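Heads up, one of the protein chains got dropped from this complex, but the rest are sitting where they should.
After this line comes chain A, so read on.
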Amino acid sequence: MLKTLRLFIFALVIVAAIPAQSAPLTLNDGEAVMGRFEQARYLRGFDKPILSEGEFFLLPRSALIWQTEKPFFSRMIIDEEGLSQAIKGAEVTRLSFKQFPGFKLLRDTLENSLSGNWAPLEEIAGTKLLPADGKYSLRFSPKTSGLTLPFAYLNFEIGDFLESVEIVKSNGDRDVITFSEQQVAPAADVRAKAESSKEKQP
């Protein structure tokens, strides 16, 4: 009996000694995140994926700045109202979420996932983050009724930060966006960095 108890205690100690899989990082108030992205668009029937890469700056509850540097320089700012795309400082597109409400959900999803705010996504997805290979994953297929959504489902791969997201459209098109070099910093610093990054414009 004593031997069994000792074995049980030993087992508990062993289990306790195994390092727990750390939870994804979450931004605190006043913090923002920035990093790099690589995107591959797989369009059905196209010869090759359309590749792009650049920097992103997430200022929670304010804006997501998506600065594409390759294949050419462009800058997209997504705020609460909609998105605006500019080339060489000149705006070429402005879309309001009032016109395309489905994008609002995608924008909120990107902001929540990049800032580690997973609870709302878990709630909509109806499942918790699933641990796998020292990381987490989440498959998100929005159930919201009535909205014409621009995607069928999303697959998230999460380490400390969001590492990749796969956006799958109902017609089979899919985008794979991989994130790297994420840094958390005060929002003012990230904002300043985003401003200075404009200078990369060739």
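We adopt the following convention: a residue touches a chain if its C-beta (ideal position, glycine included) is under 8 Å from a C-beta of that chain, and two chains touch if they have at least 3 such contacts; residues count from 1.
One rule holds for everything that comes next: contacts and distances are computed from a predicted model.
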Hidden subunit of the complex - UniProt protein name among "Cysteine desulfurase IscS", "Fe-S cluster assembly scaffold protein NifU", "Iron dicitrate transporter FecR" or "Membrane transport protein MMPL domain-containing protein": "Membrane transport protein MMPL domain-containing protein"
- line: Across A:Leu25, A:Leu43 or A:Ala185, the one contacting the chain not displayed is A:Leu43
- line: Per the whole complex, from A:Asp79, A:Glu122 or A:Asp173 the residue touching the absent chain is A:Asp173
Message: Need a quick check: the contact residues on chain A for the chain that isn't drawn.
response: 39, 41, 43-50, 52, 66, 68, 71-72, 74, 76, 78, 83, 85, 87, 90, 92-93, 95-101, 103-104, 106-107, 110, 144-148, 150, 167, 169, 171-173, 175, 177
